[in-house]
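Subset of chains shown; positions unchanged.
By written order: A and B. Residues from 1 in each chain.
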Amino acid sequence: MSSSPSPPLSLSSLSGLSEESFVAAVGGVYENSPWVASAVFTNLKPLSITSIASLHAAMKEVVETAEERKKLELINSHPDLAGKAALADELTEESKEEQSKAGLNSLTKEELEQFTKMNEKYKSKFGFVFILAVRNATKYTILKSFEARLKNTRMKEFEECITQIHKIAWMRLLTILEPADTGFLTCHVLDTASGKPANDMDITLERLSGTGPLGVIGSFVTNSDGRLTSGRALTGKDFSVGIYKWTFEVGDYFAKEGAKLAGTPFLTSVPLVFGIDDPEDHYHVPLLCSPYGYSTYRGS
Amino acid sequence: MSSSPSPPLSLSSLSGLSEESFVAAVGGVYENSPWVASAVFTNLKPLSITSIASLHAAMKEVVETAEERKKLELINSHPDLAGKAALADELTEESKEEQSKAGLNSLTKEELEQFTKMNEKYKSKFGFVFILAVRNATKYTILKSFEARLKNTRMKEFEECITQIHKIAWMRLLTILEPADTGFLTCHVLDTASGKPANDMDITLERLSGTGPLGVIGSFVTNSDGRLTSGRALTGKDFSVGIYKWTFEVGDYFAKEGAKLAGTPFLTSVPLVFGIDDPEDHYHVPLLCSPYGYSTYRGS
(Lines give C-alpha, C1' and ligand atoms only; values in the text may rest on other atoms or scores of the structure.)
Protein backbone atom coordinates (compact mmCIF):
# COMPACT_ATOMS: atom_id res chain seq x y z
CA MET A 1 0.00 0.00 0.00
CA SER A 2 1.40 3.39 -0.89
CA SER A 3 2.01 6.01 1.75
CA SER A 4 -0.88 8.02 0.36
CA PRO A 5 -3.26 5.14 -0.11
CA SER A 6 -5.75 5.20 -2.94
CA PRO A 7 -9.39 4.67 -2.00
CA PRO A 8 -10.41 0.99 -2.14
CA LEU A 9 -11.61 -0.35 -5.48
CA SER A 10 -15.05 -1.79 -5.87
CA LEU A 11 -15.21 -5.43 -6.91
CA SER A 12 -17.32 -4.60 -9.92
CA SER A 13 -14.68 -2.19 -11.21
CA LEU A 14 -12.31 -5.16 -11.59
CA SER A 15 -14.52 -6.80 -14.19
CA GLY A 16 -13.76 -4.57 -17.12
CA LEU A 17 -10.01 -4.49 -16.63
CA SER A 18 -7.39 -5.62 -19.11
CA GLU A 19 -4.85 -8.15 -17.89
CA GLU A 20 -2.30 -5.39 -17.50
CA SER A 21 -4.61 -3.22 -15.38
CA PHE A 22 -5.79 -6.17 -13.35
CA VAL A 23 -2.23 -7.15 -12.53
CA ALA A 24 -1.44 -3.52 -11.73
CA ALA A 25 -4.36 -3.48 -9.33
CA VAL A 26 -3.89 -6.74 -7.43
CA GLY A 27 -0.57 -8.14 -8.65
CA GLY A 28 1.31 -6.85 -5.59
CA VAL A 29 -0.72 -8.95 -3.28
CA TYR A 30 1.72 -11.81 -3.67
CA GLU A 31 5.09 -10.16 -3.08
CA ASN A 32 7.01 -9.52 -6.30
CA SER A 33 4.97 -12.24 -8.00
CA PRO A 34 2.61 -10.74 -10.58
CA TRP A 35 2.39 -14.18 -12.23
CA VAL A 36 -0.22 -15.15 -9.66
CA ALA A 37 -2.59 -12.38 -10.71
CA SER A 38 -1.87 -13.09 -14.37
CA ALA A 39 -2.83 -16.72 -13.99
CA VAL A 40 -6.02 -15.75 -12.19
CA PHE A 41 -6.88 -13.37 -15.03
CA THR A 42 -6.54 -16.24 -17.48
CA ASN A 43 -8.36 -18.82 -15.32
CA LEU A 44 -11.33 -16.65 -14.44
CA LYS A 45 -11.90 -15.09 -17.87
CA PRO A 46 -14.35 -13.42 -18.32
CA LEU A 47 -13.49 -11.75 -15.03
CA SER A 48 -16.43 -11.61 -12.66
CA ILE A 49 -15.42 -11.29 -9.03
CA THR A 50 -18.19 -11.11 -6.49
CA SER A 51 -16.20 -11.25 -3.28
CA ILE A 52 -12.71 -10.69 -1.97
CA ALA A 53 -12.91 -14.22 -0.60
CA SER A 54 -13.43 -15.71 -4.06
CA LEU A 55 -10.58 -13.68 -5.58
CA HIS A 56 -8.31 -14.75 -2.75
CA ALA A 57 -9.35 -18.37 -3.21
CA ALA A 58 -8.54 -18.16 -6.93
CA MET A 59 -5.11 -16.67 -6.27
CA LYS A 60 -4.42 -19.22 -3.55
CA GLU A 61 -5.35 -22.04 -5.92
CA VAL A 62 -2.81 -20.76 -8.44
CA VAL A 63 -0.09 -20.84 -5.82
CA GLU A 64 -1.10 -24.21 -4.34
CA THR A 65 -1.03 -25.95 -7.70
CA ALA A 66 2.24 -24.39 -8.79
CA GLU A 67 5.41 -26.47 -8.85
CA GLU A 68 7.57 -26.57 -5.75
CA ARG A 69 10.31 -24.67 -7.55
CA LYS A 70 7.84 -21.86 -8.22
CA LYS A 71 6.65 -21.83 -4.62
CA LEU A 72 10.22 -21.63 -3.39
CA GLU A 73 10.75 -18.66 -5.70
CA LEU A 74 7.65 -17.03 -4.22
CA ILE A 75 8.91 -17.55 -0.69
CA ASN A 76 12.29 -16.10 -1.59
CA SER A 77 10.65 -13.06 -3.18
CA HIS A 78 10.01 -11.85 0.35
CA PRO A 79 12.46 -9.66 2.24
CA ASP A 80 13.97 -10.61 5.56
CA LEU A 81 12.01 -9.27 8.49
CA ALA A 82 13.95 -6.29 9.72
CA GLY A 83 16.66 -7.16 7.26
CA LYS A 84 19.08 -5.39 4.95
CA ALA A 85 16.43 -4.45 2.42
CA ALA A 86 14.58 -2.60 5.13
CA LEU A 87 17.67 -0.73 6.22
CA ALA A 88 18.42 0.20 2.64
CA ASP A 89 14.80 1.24 2.13
CA GLU A 90 14.38 -1.26 -0.68
CA LEU A 91 11.14 -2.86 0.48
CA THR A 92 7.93 -2.91 -1.54
CA GLU A 93 5.46 -0.36 -0.21
CA GLU A 94 3.35 -3.18 1.16
CA SER A 95 6.16 -4.82 3.09
CA LYS A 96 7.34 -1.49 4.37
CA GLU A 97 4.00 -0.63 5.86
CA GLU A 98 3.52 -4.08 7.37
CA GLN A 99 6.96 -4.21 8.97
CA SER A 100 6.50 -0.72 10.35
CA LYS A 101 3.10 -1.59 11.85
CA ALA A 102 4.81 -4.35 13.80
CA GLY A 103 7.43 -1.90 15.04
CA LEU A 104 10.24 -3.46 13.02
CA ASN A 105 11.41 -0.08 11.72
CA SER A 106 12.31 1.11 15.18
CA LEU A 107 14.37 -1.70 16.62
CA THR A 108 17.24 -1.09 18.99
CA LYS A 109 20.69 -2.13 17.83
CA GLU A 110 20.48 -5.25 20.01
CA GLU A 111 17.13 -6.20 18.58
CA LEU A 112 18.39 -5.69 15.05
CA GLU A 113 21.27 -8.03 15.75
CA GLN A 114 18.93 -10.61 17.19
CA PHE A 115 16.74 -10.48 14.09
CA THR A 116 19.75 -10.71 11.81
CA LYS A 117 21.03 -13.73 13.69
CA MET A 118 17.63 -15.44 13.60
CA ASN A 119 17.19 -14.77 9.89
CA GLU A 120 20.58 -16.28 9.15
CA LYS A 121 20.03 -19.29 11.33
CA TYR A 122 16.68 -19.90 9.68
CA LYS A 123 17.97 -19.50 6.15
CA SER A 124 20.94 -21.74 6.74
CA LYS A 125 18.73 -24.46 8.20
CA PHE A 126 15.92 -24.34 5.64
CA GLY A 127 17.34 -22.68 2.54
CA PHE A 128 14.66 -19.96 2.34
CA VAL A 129 13.59 -16.84 4.20
CA PHE A 130 11.41 -16.73 7.30
CA ILE A 131 7.93 -15.44 6.53
CA LEU A 132 5.37 -14.27 9.05
CA ALA A 133 2.28 -12.13 8.51
CA VAL A 134 3.32 -9.37 10.87
CA ARG A 135 0.58 -6.77 10.44
CA ASN A 136 -1.08 -7.63 13.78
CA ALA A 137 2.04 -8.89 15.53
CA THR A 138 4.52 -7.35 17.94
CA LYS A 139 8.29 -7.69 18.07
CA TYR A 140 7.82 -10.00 20.99
CA THR A 141 5.42 -12.34 19.16
CA ILE A 142 7.62 -12.39 16.11
CA LEU A 143 10.66 -13.47 18.09
CA LYS A 144 8.69 -16.16 19.94
CA SER A 145 7.38 -17.41 16.64
CA PHE A 146 10.86 -17.41 15.14
CA GLU A 147 12.13 -19.59 17.96
CA ALA A 148 9.24 -22.04 17.77
CA ARG A 149 9.46 -22.45 14.02
CA LEU A 150 13.21 -23.02 13.96
CA LYS A 151 12.41 -26.42 15.51
CA ASN A 152 10.25 -27.57 12.60
CA THR A 153 11.27 -29.77 9.69
CA ARG A 154 12.01 -28.12 6.34
CA MET A 155 8.80 -29.48 4.81
CA LYS A 156 6.66 -28.20 7.62
CA GLU A 157 8.30 -24.76 7.37
CA PHE A 158 7.86 -24.66 3.62
CA GLU A 159 4.13 -25.27 4.13
CA GLU A 160 4.01 -22.73 6.95
CA CYS A 161 5.64 -20.02 4.82
CA ILE A 162 3.10 -20.59 2.06
CA THR A 163 0.31 -20.38 4.65
CA GLN A 164 1.71 -17.08 5.95
CA ILE A 165 1.98 -15.75 2.39
CA HIS A 166 -1.71 -16.50 1.78
CA LYS A 167 -2.50 -14.64 4.98
CA ILE A 168 -0.43 -11.66 3.87
CA ALA A 169 -2.21 -11.70 0.50
CA TRP A 170 -5.58 -11.74 2.23
CA MET A 171 -4.73 -8.72 4.34
CA ARG A 172 -3.37 -6.85 1.34
CA LEU A 173 -6.53 -7.54 -0.65
CA LEU A 174 -8.55 -6.14 2.25
CA THR A 175 -6.69 -2.83 2.04
CA ILE A 176 -7.09 -2.58 -1.75
CA LEU A 177 -10.66 -3.72 -2.36
CA GLU A 178 -14.07 -2.82 -1.07
CA PRO A 179 -15.67 -5.95 0.35
CA ALA A 180 -19.00 -7.28 -0.88
CA ASP A 181 -21.96 -6.25 1.23
CA THR A 182 -22.65 -9.73 2.63
CA GLY A 183 -21.11 -9.74 6.10
CA PHE A 184 -22.90 -9.21 9.39
CA LEU A 185 -22.68 -9.83 13.11
CA THR A 186 -25.27 -11.59 15.26
CA CYS A 187 -25.52 -12.57 18.89
CA HIS A 188 -27.45 -14.96 21.09
CA VAL A 189 -27.50 -15.39 24.84
CA LEU A 190 -28.48 -18.68 26.41
CA ASP A 191 -29.05 -19.20 30.11
CA THR A 192 -27.70 -22.72 30.62
CA ALA A 193 -28.78 -22.82 34.25
CA SER A 194 -32.43 -22.71 33.25
CA GLY A 195 -32.11 -24.01 29.69
CA LYS A 196 -33.80 -21.03 28.08
CA PRO A 197 -32.83 -17.96 26.07
CA ALA A 198 -31.74 -15.07 28.28
CA ASN A 199 -34.45 -12.44 27.97
CA ASP A 200 -33.96 -8.74 28.63
CA MET A 201 -30.19 -8.71 29.03
CA ASP A 202 -28.32 -5.48 28.26
CA ILE A 203 -25.42 -5.72 25.84
CA THR A 204 -23.06 -3.14 24.40
CA LEU A 205 -20.74 -3.46 21.44
CA GLU A 206 -17.46 -1.59 21.08
CA ARG A 207 -14.94 -1.39 18.26
CA LEU A 208 -11.49 -1.52 19.84
CA SER A 209 -9.54 -1.23 16.60
CA GLY A 210 -10.14 -1.38 12.88
CA THR A 211 -11.96 0.64 10.28
CA GLY A 212 -14.70 2.97 11.49
CA PRO A 213 -15.37 4.86 14.70
CA LEU A 214 -13.85 3.34 17.83
CA GLY A 215 -15.66 3.06 21.17
CA VAL A 216 -19.24 2.06 21.81
CA ILE A 217 -21.02 1.47 18.50
CA GLY A 218 -24.16 -0.27 19.68
CA SER A 219 -26.42 -0.92 22.67
CA PHE A 220 -28.82 -3.82 22.65
CA VAL A 221 -31.33 -5.69 24.73
CA THR A 222 -32.09 -9.36 24.16
CA ASN A 223 -35.61 -10.44 23.30
CA SER A 224 -37.43 -13.52 24.57
CA ASP A 225 -35.51 -15.59 22.06
CA GLY A 226 -32.20 -14.42 23.54
CA ARG A 227 -31.40 -12.50 20.35
CA LEU A 228 -30.96 -8.81 19.64
CA THR A 229 -34.29 -7.16 18.91
CA SER A 230 -32.62 -5.47 15.94
CA GLY A 231 -31.47 -8.82 14.58
CA ARG A 232 -28.06 -7.90 13.23
CA ALA A 233 -25.66 -5.93 15.39
CA LEU A 234 -23.53 -4.79 12.46
CA THR A 235 -23.99 -4.85 8.71
CA GLY A 236 -22.62 -3.20 5.59
CA LYS A 237 -19.61 -0.92 5.94
CA ASP A 238 -19.96 -0.94 9.73
CA PHE A 239 -19.09 -4.61 9.71
CA SER A 240 -15.40 -4.06 9.14
CA VAL A 241 -12.15 -5.86 9.86
CA GLY A 242 -11.04 -5.16 13.42
CA ILE A 243 -11.20 -6.10 17.08
CA TYR A 244 -14.58 -5.85 18.78
CA LYS A 245 -15.93 -6.26 22.29
CA TRP A 246 -19.32 -7.35 23.57
CA THR A 247 -20.17 -6.51 27.18
CA PHE A 248 -22.99 -8.61 28.62
CA GLU A 249 -24.73 -7.50 31.82
CA VAL A 250 -24.90 -11.03 33.15
CA GLY A 251 -24.99 -10.03 36.82
CA ASP A 252 -28.06 -7.83 36.42
CA TYR A 253 -29.76 -10.53 34.40
CA PHE A 254 -29.31 -13.25 37.00
CA ALA A 255 -30.25 -10.86 39.82
CA LYS A 256 -33.60 -10.25 38.10
CA GLU A 257 -34.00 -13.98 37.51
CA GLY A 258 -33.72 -14.55 41.24
CA ALA A 259 -30.58 -16.66 41.00
CA LYS A 260 -28.84 -17.18 44.34
CA LEU A 261 -25.95 -14.80 43.84
CA ALA A 262 -23.19 -13.88 46.21
CA GLY A 263 -22.79 -10.36 47.62
CA THR A 264 -20.08 -9.85 45.03
CA PRO A 265 -21.37 -12.07 42.22
CA PHE A 266 -18.91 -14.21 40.30
CA LEU A 267 -20.14 -12.77 37.01
CA THR A 268 -21.19 -9.15 36.61
CA SER A 269 -20.27 -7.47 33.30
CA VAL A 270 -18.89 -10.17 31.01
CA PRO A 271 -16.59 -8.94 28.22
CA LEU A 272 -15.98 -10.91 25.03
CA VAL A 273 -13.22 -9.60 22.78
CA PHE A 274 -13.14 -11.03 19.27
CA GLY A 275 -11.64 -10.27 15.89
CA ILE A 276 -13.42 -9.94 12.57
CA ASP A 277 -11.13 -11.02 9.76
CA ASP A 278 -13.55 -11.49 6.89
CA PRO A 279 -15.90 -8.55 6.32
CA GLU A 280 -17.94 -10.57 3.81
CA ASP A 281 -18.81 -13.38 6.20
CA HIS A 282 -21.44 -13.96 8.87
CA TYR A 283 -20.03 -13.89 12.41
CA HIS A 284 -22.26 -15.30 15.12
CA VAL A 285 -20.70 -14.67 18.52
CA PRO A 286 -22.98 -15.99 21.27
CA LEU A 287 -22.76 -16.28 25.03
CA LEU A 288 -23.78 -19.40 26.92
CA CYS A 289 -23.88 -18.52 30.60
CA SER A 290 -24.87 -19.62 34.05
CA PRO A 291 -24.20 -17.56 37.20
CA TYR A 292 -20.83 -19.31 37.62
CA GLY A 293 -19.44 -19.88 34.17
CA TYR A 294 -19.79 -19.16 30.50
CA SER A 295 -18.55 -20.04 27.06
CA THR A 296 -18.41 -18.48 23.64
CA TYR A 297 -17.34 -19.49 20.15
CA ARG A 298 -17.21 -18.24 16.59
CA GLY A 299 -20.38 -19.46 14.93
CA SER A 300 -22.00 -18.58 11.65
CA MET B 1 -20.15 0.50 59.33
CA SER B 2 -19.59 3.88 60.94
CA SER B 3 -18.58 6.88 58.88
CA SER B 4 -15.11 6.70 60.43
CA PRO B 5 -14.79 2.94 60.23
CA SER B 6 -12.83 1.11 62.90
CA PRO B 7 -10.09 -1.21 61.68
CA PRO B 8 -11.35 -4.76 61.14
CA LEU B 9 -11.27 -7.10 64.13
CA SER B 10 -9.26 -10.28 64.07
CA LEU B 11 -11.25 -13.48 64.44
CA SER B 12 -9.18 -14.54 67.43
CA SER B 13 -10.07 -11.33 69.26
CA LEU B 14 -13.71 -12.45 69.27
CA SER B 15 -12.95 -15.50 71.40
CA GLY B 16 -12.43 -13.76 74.72
CA LEU B 17 -15.50 -11.52 74.49
CA SER B 18 -18.42 -11.40 76.88
CA GLU B 19 -21.88 -11.82 75.38
CA GLU B 20 -22.39 -8.09 75.61
CA SER B 21 -19.19 -7.24 73.77
CA PHE B 22 -19.74 -9.95 71.21
CA VAL B 23 -23.20 -8.61 70.44
CA ALA B 24 -21.79 -5.08 70.33
CA ALA B 25 -19.22 -6.27 67.81
CA VAL B 26 -21.34 -8.29 65.40
CA GLY B 27 -24.93 -7.78 66.52
CA GLY B 28 -25.60 -5.14 63.87
CA VAL B 29 -24.98 -7.58 61.12
CA TYR B 30 -28.63 -8.59 61.14
CA GLU B 31 -30.46 -5.26 61.03
CA ASN B 32 -31.83 -4.21 64.42
CA SER B 33 -31.78 -7.87 65.51
CA PRO B 34 -29.11 -8.43 68.19
CA TRP B 35 -30.94 -11.61 69.20
CA VAL B 36 -29.22 -13.43 66.35
CA ALA B 37 -25.75 -12.70 67.73
CA SER B 38 -26.94 -13.52 71.25
CA ALA B 39 -28.16 -16.93 70.19
CA VAL B 40 -24.88 -17.62 68.40
CA PHE B 41 -22.99 -16.67 71.54
CA THR B 42 -25.00 -19.23 73.49
CA ASN B 43 -24.83 -21.95 70.82
CA LEU B 44 -21.12 -21.73 70.16
CA LYS B 45 -19.96 -21.39 73.74
CA PRO B 46 -17.01 -21.47 74.34
CA LEU B 47 -16.61 -19.08 71.45
CA SER B 48 -13.99 -20.19 68.96
CA ILE B 49 -14.47 -18.72 65.52
CA THR B 50 -11.95 -19.68 62.88
CA SER B 51 -13.52 -18.12 59.82
CA ILE B 52 -16.02 -15.46 58.83
CA ALA B 53 -17.78 -18.19 56.87
CA SER B 54 -18.35 -20.30 59.98
CA LEU B 55 -19.64 -17.33 61.99
CA HIS B 56 -21.96 -16.43 59.14
CA ALA B 57 -23.17 -20.02 58.93
CA ALA B 58 -23.91 -20.05 62.67
CA MET B 59 -25.87 -16.80 62.47
CA LYS B 60 -27.73 -18.00 59.39
CA GLU B 61 -28.66 -21.21 61.19
CA VAL B 62 -30.18 -19.20 64.05
CA VAL B 63 -32.34 -17.29 61.60
CA GLU B 64 -33.32 -20.32 59.51
CA THR B 65 -34.53 -22.28 62.50
CA ALA B 66 -36.40 -19.35 64.05
CA GLU B 67 -40.19 -19.28 63.93
CA GLU B 68 -41.86 -17.60 60.99
CA ARG B 69 -43.16 -14.85 63.25
CA LYS B 70 -39.57 -14.08 64.25
CA LYS B 71 -38.39 -14.09 60.65
CA LEU B 72 -41.15 -11.71 59.67
CA GLU B 73 -40.05 -9.42 62.49
CA LEU B 74 -36.50 -9.58 61.14
CA ILE B 75 -37.66 -8.67 57.64
CA ASN B 76 -39.67 -5.77 58.97
CA SER B 77 -36.71 -4.49 60.98
CA HIS B 78 -35.30 -3.27 57.66
CA PRO B 79 -35.98 0.21 56.31
CA ASP B 80 -37.60 0.84 52.97
CA LEU B 81 -35.11 1.31 50.19
CA ALA B 82 -34.95 5.06 49.60
CA GLY B 83 -37.79 5.44 52.05
CA LYS B 84 -38.88 7.83 54.74
CA ALA B 85 -36.30 6.68 57.24
CA ALA B 86 -33.59 7.59 54.77
CA LEU B 87 -35.04 11.02 54.19
CA ALA B 88 -35.31 11.57 57.91
CA ASP B 89 -31.75 10.30 58.37
CA GLU B 90 -32.95 7.57 60.71
CA LEU B 91 -31.15 4.65 59.10
CA THR B 92 -28.63 2.45 60.90
CA GLU B 93 -25.08 3.36 59.88
CA GLU B 94 -24.87 0.12 57.94
CA SER B 95 -28.02 0.72 55.92
CA LYS B 96 -27.06 4.31 55.30
CA GLU B 97 -23.74 3.38 53.80
CA GLU B 98 -25.22 0.59 51.70
CA GLN B 99 -28.05 2.70 50.28
CA SER B 100 -25.65 5.51 49.50
CA LYS B 101 -23.24 3.14 47.68
CA ALA B 102 -26.12 2.20 45.39
CA GLY B 103 -26.83 5.88 44.74
CA LEU B 104 -30.13 5.83 46.62
CA ASN B 105 -29.25 9.00 48.54
CA SER B 106 -29.17 11.06 45.38
CA LEU B 107 -32.36 10.19 43.60
CA THR B 108 -34.28 12.70 41.54
CA LYS B 109 -37.77 13.61 42.69
CA GLU B 110 -39.24 11.35 40.01
CA GLU B 111 -37.10 8.44 41.06
CA LEU B 112 -38.01 8.95 44.71
CA GLU B 113 -41.67 8.80 43.80
CA GLN B 114 -41.12 5.65 41.79
CA PHE B 115 -39.40 4.00 44.75
CA THR B 116 -42.14 5.11 47.12
CA LYS B 117 -44.79 3.70 44.84
CA MET B 118 -42.96 0.41 44.44
CA ASN B 119 -42.39 0.05 48.18
CA GLU B 120 -46.07 0.60 48.85
CA LYS B 121 -47.22 -1.77 46.14
CA TYR B 122 -44.87 -4.42 47.48
CA LYS B 123 -45.90 -3.98 51.11
CA SER B 124 -49.58 -4.01 50.31
CA LYS B 125 -49.19 -7.22 48.29
CA PHE B 126 -46.93 -9.14 50.65
CA GLY B 127 -47.32 -7.55 54.06
CA PHE B 128 -43.62 -6.88 54.59
CA VAL B 129 -40.87 -4.65 53.21
CA PHE B 130 -38.87 -5.22 50.06
CA ILE B 131 -35.30 -6.27 50.84
CA LEU B 132 -32.41 -6.32 48.43
CA ALA B 133 -28.68 -6.40 49.15
CA VAL B 134 -27.85 -3.19 47.34
CA ARG B 135 -24.15 -2.68 48.06
CA ASN B 136 -23.13 -3.72 44.53
CA ALA B 137 -26.32 -2.72 42.76
CA THR B 138 -27.37 0.34 40.80
CA LYS B 139 -30.69 2.23 40.82
CA TYR B 140 -31.45 0.59 37.53
CA THR B 141 -30.87 -2.97 38.77
CA ILE B 142 -32.86 -2.29 41.91
CA LEU B 143 -35.89 -1.14 39.95
CA LYS B 144 -35.69 -4.07 37.55
CA SER B 145 -35.45 -6.41 40.52
CA PHE B 146 -38.40 -4.70 42.20
CA GLU B 147 -40.56 -5.26 39.12
CA ALA B 148 -39.57 -8.90 38.72
CA ARG B 149 -40.14 -9.76 42.37
CA LEU B 150 -43.56 -8.13 42.54
CA LYS B 151 -44.74 -11.06 40.39
CA ASN B 152 -43.73 -13.72 42.93
CA THR B 153 -45.97 -15.42 45.49
CA ARG B 154 -45.81 -14.24 49.10
CA MET B 155 -44.01 -17.41 50.19
CA LYS B 156 -41.39 -17.09 47.51
CA GLU B 157 -40.79 -13.44 48.44
CA PHE B 158 -40.58 -14.26 52.13
CA GLU B 159 -37.82 -16.76 51.30
CA GLU B 160 -36.17 -14.27 48.97
CA CYS B 161 -36.06 -11.55 51.61
CA ILE B 162 -34.43 -13.90 54.08
CA THR B 163 -31.88 -14.85 51.40
CA GLN B 164 -31.12 -11.17 50.79
CA ILE B 165 -30.78 -10.57 54.53
CA HIS B 166 -28.17 -13.34 54.78
CA LYS B 167 -26.33 -11.73 51.90
CA ILE B 168 -26.40 -8.34 53.64
CA ALA B 169 -25.13 -9.96 56.84
CA TRP B 170 -22.29 -11.58 54.93
CA MET B 171 -21.19 -8.30 53.42
CA ARG B 172 -21.39 -6.55 56.78
CA LEU B 173 -19.27 -9.22 58.42
CA LEU B 174 -16.68 -8.72 55.71
CA THR B 175 -16.35 -5.04 56.60
CA ILE B 176 -16.07 -5.72 60.35
CA LEU B 177 -13.79 -8.74 60.53
CA GLU B 178 -10.41 -9.72 59.22
CA PRO B 179 -10.82 -12.91 57.19
CA ALA B 180 -8.87 -16.05 57.99
CA ASP B 181 -5.77 -16.53 55.91
CA THR B 182 -7.09 -19.47 53.88
CA GLY B 183 -8.20 -17.99 50.56
CA PHE B 184 -6.27 -18.00 47.33
CA LEU B 185 -6.61 -17.74 43.58
CA THR B 186 -5.36 -20.25 41.02
CA CYS B 187 -5.53 -20.57 37.26
CA HIS B 188 -5.16 -23.21 34.61
CA VAL B 189 -5.17 -22.94 30.83
CA LEU B 190 -6.13 -25.88 28.69
CA ASP B 191 -5.76 -25.97 24.92
CA THR B 192 -8.83 -27.96 23.89
CA ALA B 193 -7.81 -28.03 20.23
CA SER B 194 -4.78 -30.17 21.04
CA GLY B 195 -5.97 -31.66 24.33
CA LYS B 196 -3.00 -30.48 26.34
CA PRO B 197 -2.17 -27.80 28.89
CA ALA B 198 -1.31 -24.46 27.28
CA ASN B 199 2.39 -23.93 27.90
CA ASP B 200 4.14 -20.55 27.91
CA MET B 201 1.06 -18.33 27.71
CA ASP B 202 1.29 -14.81 29.12
CA ILE B 203 -1.36 -13.77 31.63
CA THR B 204 -1.92 -10.61 33.61
CA LEU B 205 -4.17 -10.06 36.59
CA GLU B 206 -5.84 -6.76 37.45
CA ARG B 207 -7.96 -5.67 40.39
CA LEU B 208 -10.79 -3.56 39.01
CA SER B 209 -12.42 -2.80 42.35
CA GLY B 210 -12.19 -3.90 45.95
CA THR B 211 -9.68 -3.74 48.76
CA GLY B 212 -6.04 -3.18 47.83
CA PRO B 213 -4.26 -1.47 44.95
CA LEU B 214 -6.20 -1.31 41.69
CA GLY B 215 -4.70 -1.98 38.26
CA VAL B 216 -2.27 -4.70 37.26
CA ILE B 217 -1.31 -6.74 40.31
CA GLY B 218 0.36 -9.72 38.69
CA SER B 219 2.00 -11.00 35.51
CA PHE B 220 2.33 -14.70 34.91
CA VAL B 221 3.47 -17.28 32.40
CA THR B 222 1.98 -20.77 32.30
CA ASN B 223 4.23 -23.77 32.76
CA SER B 224 4.07 -27.07 30.87
CA ASP B 225 1.18 -28.09 33.09
CA GLY B 226 -0.82 -25.02 32.03
CA ARG B 227 -0.57 -23.57 35.54
CA LEU B 228 1.14 -20.46 36.89
CA THR B 229 4.76 -21.12 37.70
CA SER B 230 4.20 -19.35 41.02
CA GLY B 231 1.25 -21.64 41.83
CA ARG B 232 -1.09 -19.19 43.49
CA ALA B 233 -1.84 -15.89 41.84
CA LEU B 234 -3.09 -14.25 45.04
CA THR B 235 -2.94 -15.22 48.70
CA GLY B 236 -3.30 -13.65 52.12
CA LYS B 237 -4.46 -10.05 52.34
CA ASP B 238 -3.99 -9.61 48.58
CA PHE B 239 -6.78 -12.09 48.01
CA SER B 240 -9.55 -9.66 48.89
CA VAL B 241 -13.19 -9.17 48.04
CA GLY B 242 -13.55 -7.35 44.72
CA ILE B 243 -13.76 -7.58 40.96
CA TYR B 244 -10.74 -8.98 39.13
CA LYS B 245 -9.67 -9.48 35.54
CA TRP B 246 -7.42 -12.05 33.90
CA THR B 247 -6.06 -11.23 30.46
CA PHE B 248 -4.85 -14.26 28.53
CA GLU B 249 -2.61 -13.81 25.48
CA VAL B 250 -4.39 -16.50 23.56
CA GLY B 251 -3.57 -15.12 20.12
CA ASP B 252 0.19 -15.16 20.72
CA TYR B 253 -0.04 -18.63 22.16
CA PHE B 254 -1.80 -20.13 19.15
CA ALA B 255 0.48 -18.25 16.75
CA LYS B 256 3.49 -19.93 18.37
CA GLU B 257 1.69 -23.27 18.27
CA GLY B 258 1.36 -22.94 14.53
CA ALA B 259 -2.44 -22.92 14.56
CA LYS B 260 -3.99 -21.78 11.28
CA LEU B 261 -5.05 -18.31 12.35
CA ALA B 262 -6.67 -15.59 10.31
CA GLY B 263 -4.94 -12.29 9.59
CA THR B 264 -7.03 -10.79 12.36
CA PRO B 265 -7.38 -13.80 14.66
CA PHE B 266 -10.74 -14.46 16.30
CA LEU B 267 -9.08 -14.57 19.72
CA THR B 268 -6.20 -12.31 20.68
CA SER B 269 -6.19 -11.00 24.27
CA VAL B 270 -8.98 -12.80 26.13
CA PRO B 271 -10.31 -10.98 29.22
CA LEU B 272 -12.12 -12.79 32.04
CA VAL B 273 -13.76 -10.56 34.64
CA PHE B 274 -14.81 -12.27 37.85
CA GLY B 275 -15.81 -11.40 41.39
CA ILE B 276 -14.33 -12.71 44.61
CA ASP B 277 -16.94 -12.79 47.31
CA ASP B 278 -15.37 -15.04 49.91
CA PRO B 279 -11.80 -14.07 50.85
CA GLU B 280 -11.38 -17.29 52.86
CA ASP B 281 -12.15 -19.63 49.97
CA HIS B 282 -10.18 -21.13 47.10
CA TYR B 283 -11.11 -19.65 43.72
CA HIS B 284 -9.96 -21.58 40.69
CA VAL B 285 -10.70 -19.60 37.54
CA PRO B 286 -9.43 -21.48 34.49
CA LEU B 287 -9.56 -20.95 30.75
CA LEU B 288 -10.38 -23.71 28.29
CA CYS B 289 -9.61 -22.42 24.83
CA SER B 290 -9.22 -23.27 21.19
CA PRO B 291 -8.44 -20.69 18.48
CA TYR B 292 -12.18 -20.14 17.95
CA GLY B 293 -13.84 -20.40 21.32
CA TYR B 294 -13.34 -20.65 25.04
CA SER B 295 -15.06 -21.25 28.34
CA THR B 296 -14.46 -20.51 31.98
CA TYR B 297 -16.11 -21.31 35.29
CA ARG B 298 -15.69 -20.86 39.01
CA GLY B 299 -13.88 -23.92 40.26
CA SER B 300 -12.21 -24.68 43.55
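To be clear about the criterion, contacts are C-beta pairs under 8 Å (C-beta built on N, C-alpha and C of every residue); 3 or more make two chains touch, one makes a residue touch a chain.
Computed from a prediction, not measured in an experiment: that's the story for all the values here.
S.K.: Tell me, please, the full copy count of this complex, given that what is shown in place amounts to 2 chains.
M.R.: 4
Convention: only the chains that are shown with their structure count from here on.
S.K.: Tell me the angle, as a multiple of 5 degrees, of the rotation that maps chain A onto chain B over the C-alpha atoms.
M.R.: 180
S.K.: Roughly how many whole angstrom separate the Cα centroids of chain A and chain B?
M.R.: Between these chains, centre-to-centre, one finds 39 Å.
S.K.: Name, in rising order, each residue of chain B that touches chain A in their complex.
M.R.: Answer in residue numbers: 133, 135-137, 140-141, 144-145, 148-149, 152, 160, 163, 167-168, 170-171, 174, 210, 241-243, 252, 255-258, 260-271, 273-278, 288, 292-298.
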